[in-house]
Structures are given as structure tokens and as C-alpha cells.
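A single protein chain has been omitted from the complex, and every remaining protein chain is retained in its original position.
Then we have chain A:
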Amino acid sequence: MASLGSPLRTLRSLLRELRYVSAQAGRPYRDMAAYQHLREAFRAHRITSEKLCRAQHELHFQAATYLCLLRSVREHLALHQEYHAKGERSTEEAAGLVGLKLPQQPGGKGWDP
């Protein structure tokens, strides 16, 4: 049931996610500890004498899980910022949603706003 895809694809997507993270930190992603750790781990498991290497599959699964974590956190945060982060709309914005404008009353409204 586990179709993880190719390890190369997982690694590439992981590097992409790390690039997003490092773009926010402002530093090149190659400096990140996570990048170096991943690179060493993938290199160490590349060559193996066994055909069906359990350790390779374990590493790939871990990498895919971490990729899922990074990706989901990023998408969740994006959705949160877009829909749930801005608080209540002011009356002007709410009116503007349907194309209306609040009336300007130079003399004041007659009661406290």
C-alpha cells in the first residue's frame, strides 16, 4: 500500500521545502543543518549490496514524512493567513464586499459611533 514514489523526487521536493524555509531566514539553504543532514543520510544509503534494503525504505519513509510535515505546515499557514488571520472586517470593508460605500455625513451621525 505504500507507494512513496522515487527517492529522488522526495529528495528534490524536500530541498524545495528547505529553500522556502531558508528564504524566510534569509540565509542560503546550503548552510542549513537540515540540508547537510539530509544530504549525508541520502548519500550514506545510496549504495547497498542488498536488493530490497529495509534501511533504504525506512529512510525514504522518514524523508517522505518530513516532506509531508514541511509542506502541510506551509500550506496550512498560507490558508490561515488568507482566511483566518485578519480579524473582523471594519464596517467600511464589509460594505465594500458588496460594492457599497458608507455615507459621508459631515454633521456627524447624531449618536456616538
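Please note the rule applied: a contact is a pair of C-beta atoms (placed from the backbone, for glycine too) under 8 Å apart; a residue touches a chain by one contact, two chains touch by 3 or more; residues count from 1.
Just so we're on the same page, contacts and distances are computed from a predicted model.
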| item | value |
| --- | --- |
| Hidden chain of the complex, named as in its UniProt record, picked from "Geranylgeranyl transferase type-2 subunit alpha", "Ribosome biogenesis protein BOP1-like", "Actin-related protein 6" or "ATP synthase mitochondrial F1 complex assembly factor 2" | "ATP synthase mitochondrial F1 complex assembly factor 2" |
| Residue numbers in chain A that touch the chain omitted from display | 1-4, 18, 21-22, 24-25, 32-34, 37, 44, 49, 55, 57-58, 61-62, 64-66, 68-69, 72-73, 75-77, 79-80, 82-91, 112-113 |
